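Only one protein chain is missing from this complex, and each of the others stays in its spot.
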Amino acid sequence: MSMLDVTLPGLSLKNPVMPASGCFGFGREFSQLYDLNILGAIMIKAATAEPRFGNPTPRVAETPSGMLNAIGLQNPGFKEIMAQELPWLEQFNVPIIANVAGSTEEEYVEVARNISRAKNVSALELNVSCPNVKEGGIAFGTDPLTCQELTRKVKAVSAVPVYVKLSPNVTNIVDIALAAEAGGADGLTMINTLLGMRLDLATAKPVLGNTTGGLSGPAVKPVALRMVYEVSMKTTLPIIGMGGIHSAADVIEFFYAGASAVAIGTANFTDPFLCPGIIEELPVLLKQLGYEHILECKGRSWNHGRKPAYHRA
Amino acid sequence: MSMLDVTLPGLSLKNPVMPASGCFGFGREFSQLYDLNILGAIMIKAATAEPRFGNPTPRVAETPSGMLNAIGLQNPGFKEIMAQELPWLEQFNVPIIANVAGSTEEEYVEVARNISRAKNVSALELNVSCPNVKEGGIAFGTDPLTCQELTRKVKAVSAVPVYVKLSPNVTNIVDIALAAEAGGADGLTMINTLLGMRLDLATAKPVLGNTTGGLSGPAVKPVALRMVYEVSMKTTLPIIGMGGIHSAADVIEFFYAGASAVAIGTANFTDPFLCPGIIEELPVLLKQLGYEHILECKGRSWNHGRKPAYHRA
Amino acid sequence: MILKEDCRVIEQIEIADSIYKLTVEGDIALTAEPGQFVHVKTGGREGPLLRRPISISSINREARQFTMIFRAAGRGTFLLASLLNGMAVDILGPLGNGYPLSEAWPGSTALLVGGGIGIPPLYELSRQLTLQGVKVTHVLGFQTASVVFYEQEFSALGKTYITTVDGTYGEKGYVTDTIFKEQIDFDTLFACGPIQMLKALETGFPNKKAFLSLEERMGCGVGACFACVCKVHGDPDGRLYKKICSDGPVFRAGEVVL
Partner (left out) sequence: MILKEDCRVIEQIEIADSIYKLTVEGDIALTAEPGQFVHVKTGGREGPLLRRPISISSINREARQFTMIFRAAGRGTFLLASLLNGMAVDILGPLGNGYPLSEAWPGSTALLVGGGIGIPPLYELSRQLTLQGVKVTHVLGFQTASVVFYEQEFSALGKTYITTVDGTYGEKGYVTDTIFKEQIDFDTLFACGPIQMLKALETGFPNKKAFLSLEERMGCGVGACFACVCKVHGDPDGRLYKKICSDGPVFRAGEVVL
């Protein structure tokens, strides 16, 4: 009997651990390292309508307990992804969550309509929060009405449930979450990266080719947890939590805060075998803490003592 | 000839390094460790109209390369501060920046009117950004109009220049900065802490007595630098930069980003002798990098090559 | 005088399960008093941001050495436990106010009650009380047999009762059970340990002169950050708070709200 199975809109997960979008490509590289079948799901790299090269290098910089990235949504475009990457991923028995990005509403809608119809795409992740491209989504993630409207339009064309990926670079994350809910979102994923920068001591210039970039890794975990906590108390939408997860204990902290599943980004770079490691360790840690199923941890920081909202069949 | 002297509204600083508010009390403790005269200035702990006890303990928690605090503006009230703390500080030849907090406009105005008239208070720091008290300022720091209005009212009663301390927990920091400028601010200080939380693995409860707290330390430095960079390009107000500064190199990064002075918070806990250490190291590092005065670094990340805006007399 | 020194490690031994005894050399030893603590930067530059408060458990002025006894509990104390002889460790101290030795007069009886990692500071206290001609009795509580430490050291100074929560060593139960059962008589009480233990002692001996050492999460450790405050009795609005790091960690029973 599994302690880790979780059912979410469109997603029947054998475990709630999945690599985060942009940190796992389309799975090819990590498939050389381990059997991808063990993963709960895979969030693939953002797809746009046309191929994008992305930002000038350097695209990454290290920071204390974190990193900045400014990849700039480089991707071969949804057509190529549907022709080359998704069919290749069909060999694995793992739900795919397709990350959808764009510069205009039309672009989001076009990508969503098409990629949601790929055979093995189980859900969309609407990326309204990429801080690294001009006109690249972030406006959609910082204004509630714009977010609601975009979600509605994407929902209307999507063949699968839609999760909206929230940006932490906002005054009030709950407002955006409620807007996504009002727009018909089936779930939320959070958080994307915090906008940051580094300057080179010798030249005084920004270290990143794109000047600013997105901060991820353990440094942002306290912010991510706080946002998952705030949002989970206010919406009924399931949340896939992320931001600095590096261990099984971190996963449980996100469940306590209110997440129903988690994604792992930056930590795949520190330890490319971390996802399988965490999946193996979770049941042991849960038992140690006295839980029979990971969903007993869900929202426990604020619904302490109450019966878990979710019951397995 | 000093390489470090900086003149800002109300502040004639022998060097641009000062302890940040809340991390140095009213100077008594650190005066046992070193001669406070060497500091550029001192930002004292927040003052409110009445004494405040603050939040339940635990009030601090460690995070990767950072810490959370939820002190809750504990202070003895401005009257006591003016009767006991400021007179004690008169023995030092160091400008004092008084941090002013409140729950209502009236409270801010009352505190500002009074404390700005203390003999050795050279400037006010308007704390519209404390994330740790309900109705405790943060609303004033997240809505541009409210911020502008409060700044205007405080300016009207203050006997010394007013610096507005910006919260990083906003969608658009430039909007708030411009609002403060429109309200008549003489300068900006930034950033206050990022709202975050931690959960206890064993109990599932928040680690902090106040549930959430403010994230500070090296973890937030990339966010702070980005905000100083963005704001300094858009306003003419001088900026006292802070957020994760732990070394002389960090100080210069903040100048590159656009700061005219810096404050050091959390790092005083890691190394209580850090402020004097940095003040000693700065000229050496500046020389090594080829600068004759620290103000040559100011804004260099975006005004590269241009003549420094500031010239010494 | 508060110093920040790179102290040299003289000796590190695991004296019980995950309990380490670390002796270092430094001028802090010259002014340290029983009940004071130090704030330790663990892991050097790469280590955790915040210092770790650890009590001073014994002092050797002549040799400029002092000892800490600590449990490897988390990241910082694990790093501390990994220090080897000769290495340097950045220590700030001595901090806070220790036990008031003068409150126990020669010939009187002092009861020293400790729980777990609250026990270490009582050792130096006991040594100095004994030197002063005070008769000492110790009641030391542990979780289980494997973490019991310093029974012999304390026994050499005075009668020593050991309790364990699970009964695997000494008396089964809590320290207070033993104090009542053995009807231990004393003039002054000195204690350090979990807050529940301190509360039980405070309510158990309302008319005794007692000094309790408190713990709290700390930021600065020197009194500047207001992280470690506690309320004072009879002062509901908290104007008369105390800072555990600089006003304490030792308080007279009844002074602050436990």
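For reference, chains read A, B and C in written order, and residue numbers begin at 1 within each chain.
Simple rule for what comes next: contacts are C-beta pairs under 8 Å (C-beta built on N, C-alpha and C of every residue); 3 or more make two chains touch, one makes a residue touch a chain.
Bear in mind that the values here come from a model prediction, so they are computed numbers and not experimental data.
Of the chains displayed, those contacted by the omitted chain across the entire assembly are A, C.
Per the touch definition above, the residue from A:P218, A:G258 or A:G299 contacting the chain not shown is A:P218.
Residues of chain C that touch the chain left out of view are 43, 46-47, 79. Although one chain is not shown, part of chain A still touches it, namely residues 22-25, 28-30, 32-33, 45, 51-54, 57-62, 65-67, 69, 71, 74, 76, 217-218, 266, 268-273.
Please note the rule applied: only the chains that are shown with their structure count from here on.
Taken chain by chain, the contacts run in an open path, each chain touching the next and the two ends left apart.
Among the chains in view, B has its Cα centre nearest the centre of the complete protein Cα set.
Our note on geometry: chain A versus chain C, Cα centroid distance of 46 Å, whole angstroms.
Remark: chain A and chain B have CA centroids separated by 34 Å (rounded to whole angstrom).
One finds 36 Å separating the Cα centroids of chain B and chain C.
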